[in-house]
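First the structure, in the form of structure tokens, and then the observations on it.
Complex shown without one protein chain; remaining protein chains in place.
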Amino acid sequence: MSSLTLRNLQKRFGRVEVIRGVDLDVADGEFVVFVGPSGCGKSTLLRMISGLEDVTDGELRIGDRVVNEVQPAKRGVAMVFQSYALYPHLNVRDNMGFGLKVRKVPGPERERRVAEAAALLKLDALLERFPRELSGGQRQRVAIGRAIVGHPDVFLFDEPLSNLDAELRVHMRSEIAALHKRLGNTMIYVTHDQVEAMTLADKIVVLRDGLVEQVGSPRELYERPDNIFVAQFIGSPKMNILPAASAAGFGAQPAGTASVGIRPEHLSIVAPDRGQLSGKVVITEYTGASSLLHVALDSGETCLVVIDGDSPEADARVGLVAASKDLHHFGADGRAQRNLHG
Amino acid sequence: MSSLTLRNLQKRFGRVEVIRGVDLDVADGEFVVFVGPSGCGKSTLLRMISGLEDVTDGELRIGDRVVNEVQPAKRGVAMVFQSYALYPHLNVRDNMGFGLKVRKVPGPERERRVAEAAALLKLDALLERFPRELSGGQRQRVAIGRAIVGHPDVFLFDEPLSNLDAELRVHMRSEIAALHKRLGNTMIYVTHDQVEAMTLADKIVVLRDGLVEQVGSPRELYERPDNIFVAQFIGSPKMNILPAASAAGFGAQPAGTASVGIRPEHLSIVAPDRGQLSGKVVITEYTGASSLLHVALDSGETCLVVIDGDSPEADARVGLVAASKDLHHFGADGRAQRNLHG
Amino acid sequence: MGSLTQSQLRLVKQVCWTISLCIVAIPFVFPFLWMISSGLKGPLEIFGQPSLIPTSFRWNNYVEVFNYQPFARQYFNSLYIAVTVTALTLFISSLAGYALARLRFAGAALVALFLVSALMVPEEVTIIPNFFLIRWLGLSDTHWPLILLPVFGPQGIVGTFLMRQYFLALPKELEEAGKMDGLSRFGIWWRIALPMSRPALAAVAIITFLNSWNLFLEPLIFISSLEKFTLPLALSNFTDPYGSPLWHLQLAATTLAVVPILIVYLMAQRQIIESFALSGVKG
Amino acid sequence: MTARGERAPWLTLKMREAMEAWLFLSPTLVGFLIFFVGPLFAVVWYSLTEWNLLSQQTTFVGLDNYDDALLRNPDFWQVVRNSIVFAIGLVPLNMALALGLALALSRRFPGVIFFRTVFFAPVVTSAVAWAIVWKFLLQGEAGFVNQMLAGIGISGPNWLREPDWAMVAVIVTRVIKMVGLNMILYIAALQAIPRDYEAAARLEGASNWQIFRMIIWPLLGPTTLVIMVITTIGSFKVFDHIYLMTGGGPENGTLVLAFYIYQQGFQFFDVGYASALAMIMFVIVMALTIVQLALRRRDT
Partner (left out) sequence: AELRFTVWTGNEAHLAMLNGIAESFKEKHPDVTVRYETIPAGDYTQKLTFQLAGGNPPDAGWMMEDAASTFANAGVLEDLAPALNAAEGYDLADFSEPAMGLWTADDKVWGVPFSTSPFVIFYNKDMFDSAGLEDPLALAEKGKWDMDKFQEVAKALTEANGKWGFEFKDGQGYDTRIMHALMPPIRAYGGDVWSNGECGFDKPEAVAAVQQLHDMVFTDKSIVPPGENGDYFSGNAAMTINQISRASLMPDAGFNWGIAPLPTGPGGEAPVIGQAAIVVFAAGRQKELAAEFVAHMTNEANVAEMAQFFPPARNSVLSSEAFTASNKLIPAEQMEIVGDAIAKGSVLPSHERSPQLLAAMKPRVDALWRADANVEEALKAVCAAIQPQL
């Protein structure tokens, strides 16, 4: 019913190609997250699905209906905007009921559905307030509530948490996860925060320049990135990429390996003479729970290392070791070499 | 020469007291970071030091000169604004040279100093550009360059990184640290990002409602917060605070302990029956390197736990243990109990 | 001076500023005082030795104003015409401004250019053909030309542009939310875009209202019946049957025409300034 | 499967949007064509005829009217000169005063609301009232202005009876009337300039004048341009003020184009000639606007 199929979907603004042929299948009830660098077309893709942008070429299906030319309101999707887009002149109740009213849902039914959504989102006490009287997190919930009342088949979220402060973001993230669990709807979620992507997604779609780079579960992307771009994009601090020669100390490399990736958290500090690689600590950044070391390798590259306990002084010489299962090998084209342990 | 002394410094806007008596000593060459929640008076304090706000009461010294009534430009301070405040109609060269020009520094000398600063900040290639043609990080460097050319005794930074995206922020952070190392000036830095504070500061000043809550090195604040406010403000995800009763499982508490704090990264998961506390996992958030568990304790509270390796399924029962050195005890007034191990 | 602290210095400066502002304000305020005072004088006293305080207050002037010509009716004409023009302009220019700012269609740039060129053409240029046009439409000596010409003339275009600028700066998301909620385009405009563009609407309303309220050339040309006069015409019409001005009545009437607007302005001044600031009149 | 919400196949989302756009624009465009574009073309035609408004007799005379205006009529050049003098006098004075007031009133201090109201009040006053009052205040000896001047030992001129002073008088009273609007526009623009620029410059040691000259003034550039263009156009359009204050006199000293067009067309009934004048006015205003826009283009 509410699966989603994209076939060679394309979008041009004037002569600029923004989406350059995207194929994607989203199963009913799946939580899909779009990530990618700024300007890669995440929002555009989402807006094409919602119908706010028209499709230049390709086919877009929701369920088994081609919806390329169907009006947004008739596609059975609901969208939560980054800015929430709450109507400032309506109170919470009317904001949530607005779409139903426009669609001429009778009053009592409308009341019922708003009340239901409000209960679900713990908004009961706020129904009479106006958006300006709400905190960021509350607004966000109202925006979701507005989406819920229409009983959409598919939920679309465009960076819904990016306006919140760090703490609230963590909290709302888990609320959205809980919501998905309860409703079981198909959800498509755009973010540029990869922690959000990792924690929420059933399936992550990594976009770059209007093309899909990789589709997979968070764990797949973290553990087996298809290419250097995905490898560096997923995970924070980002993966160290060393030329094959500099990384020779880590052990055997598959044929054709041009560079080797290793995540900062997978490196450990040992005495300089016992390390697979060695170098000098340039800066240590203490963050409480862990420290981030910038290590200048003897081969010239700088390598980031995350360590938990006490960190060596700046300028100290250190050795680095890594488990071979944590190494990623990439060919000259940047694609992962899968033959060795893949 | 360029140390800084604040004695009972106060600021009122009309009848509103914004800074309510701040005492602080900053040594020459020290890197001091002001942190605190929004509206606590960080910017106001910084602007008082710069002279952009006048002092209502108290004494402000730079070096051994009382500067309460000295004009901003004559205090020997330079400021980097959150918005950078680059003059949009001047190119980079003129932006950096502006202060020298109005001070009637002769042309060649001006050229020399701008070139010097540009070289230091790798801005050489950008001198002819206008601010609108620069990226966020480049703008930030120009703003710093503008501050440098005046050879100030004290640098003031007001949230200089908050407009940058996460990755660039990490990068510019280390550039500022490197700059401080090279120039050795006194620097005062306002931020609300505590990772920035932790990694940059020699000394952190935690402000709240116009008063200083605690002053100390990052490590002091992380390991020995004076009170619950500081304990929760420093560190991310924030420290779990449990009522003394719920935390009894962790062992002996000093007399008068009302609540016990334990950081998420200091808790470990064990089998339910072997834990000091036990509870049920509500949500697990996988972020690649580590996972964040929301654990509902049997005593009713929710507790966050960061773990590195594989995480238990949601709904699993788990036990939690902590090292007693990682526990923080607070009295009913929220102040740390120091008598047990401190 | 050396002993003055910064805040004391600031206070001194402020006082000096305020005093110089007061001096500059004299030619702005004085005409009003003089007008109000003279409107209470007798016809002889106006020509006598200048003095701001009338020797005796002739409140009767205000009664005579209404007896002399249908002043209440004329006042009402001005008011209803200005209100109508304002309402129509708001309606039409916000529709057009919305389309120009928000809708994508071939020729949008051309239409905008076309309209903007109109801003540079003084009404005087087209007044003569418009005179014949109005005559051909049979609308001479009616209020129609006073409504139609401002609404569709350069003034209306100014409104369209103010609205367009404002809509351009307005976040799109609200309207998109409306679209997702199933609103028609008209519904989006009416129920979302308009309620959000109050500052721009206010700015357009103020400019349009003042323009209509002060319109002189058009009524002079198109209106001939006394009871169809608008205020500016009526004000220049306090003459005796032989053409000599009746200054005291004219000034009393002028006071009546100005003071209410001033009071409204005073009450709304903050919103007025803000609406100009917000609506991007700055260009 | 469900036919719910299937579109009419001939109307794509894009076409629908374009259709809506034209629908929204139609009232403006139709009115604009009828009351503006049409008349503009009509003016061109009229200007080639001799047309008596009263008798309604029309003869085609080619470019005679232009010939008359530009070559034969000695008044014409004086009128153009007057219009230009009026603009040159009014625009800088208006803008300088507007900017000065805006600078003084853009920040909050006690009384700021009062002063803003005072300076804006003449804008909302009808031109008729304004002209009437000033005519009184500017009387020869008995007028208030000259009495005040006499108070400080200056013997004022007979303002409205001497051509040059009359021009000064209409310019100054017009500026006082209209400056409030530009002041508001400048205040709005000033408030949009981030305060940080000023703070940064102050920290770097710039004086108030330097801050204004080197920071504020350049940043006001776009606003200044807009104000300059509207004020210039407005100064060419001025009719009621002159009509009511001086009637174009004395000695035609304040006879400006807009008023002259009115006079020729509606008092002398010479529609053809008036239309030719209107076309000339159109060309002048267009040219000035284009020059101003070009100047602006050059310095950004």
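Details
Read from first to last, the chains carry the letters A, B, C and D; within each, the first residue is number 1.
As a convention for this text, a contact is a pair of C-beta atoms (placed from the backbone, for glycine too) under 8 Å apart; a residue touches a chain by one contact, two chains touch by 3 or more.
Just so we're clear, the structure is a prediction, and the values are computed from it rather than from any experiment.
Interface note for the absent chain: among C:Val116, C:Leu168, C:Leu226 or C:Ala268, the touching residue is C:Leu226. Annotation: of C:Thr18, C:Thr84, C:Thr239 or C:Gln271, C:Thr239 touches the absent chain (contact as defined above). The residue touching the chain not shown here, chosen from C:Trp34, C:Tyr68 or C:Trp189, is C:Tyr68. For the chain missing from the display, the contacting residue among C:Tyr75, C:Phe131, C:Phe152 or C:Trp189 is C:Phe131, taking the whole complex into account.
Residues of chain D in contact with the chain left out of this view: 52-56, 138-143, 158-163, 247-253, 255, 263, 266-269.
The set of chain C residues touching the chain not shown comprises 43-44, 47-48, 68-69, 131, 134-136, 138, 140-141, 220-222, 224-226, 236-237, 239-244.
Criterion: only the chains that are shown with their structure count from here on.
Here the spacing of chain A and chain B, counted between their Cα centres, is 27 Å. In this assembly, the C-alpha centroid of chain A lies 53 Å from the C-alpha centroid of chain C.
Note on chain placement: the centre of chain A and the centre of chain D lie 55 Å apart, centres being C-alpha means. Counting partner chains per residue, chain D shows two or more touched chains at residues 14.
Shown for chain A are the residues that touch two or more other chains, namely 51, 74.
Of all the residues in chain D, the ones that touch chain C in their complex are 14, 17-18, 20-22, 24-25, 27-29, 31-32, 34-36, 38-40, 42-43, 46, 101, 104-105, 109, 111, 113, 115-130, 132-134, 136-137, 142-144, 147, 176, 184-185, 187-189, 191-192, 222-223, 225-226, 229, 233, 236-237, 239-240, 243-244, 257-258, 261-262, 265-266, 271, 274-275, 278-279, 281-282, 285-286, 289.
The part of chain D that touches chain A in the complex is made up of residues 1-2, 4-7, 9, 12-14. The part of chain B that touches chain A in the complex is made up of residues 165-167, 170, 173-174, 177-178, 195, 198-199, 218-219, 222, 234-238, 263, 265, 283, 285-290, 292, 294, 306, 308.
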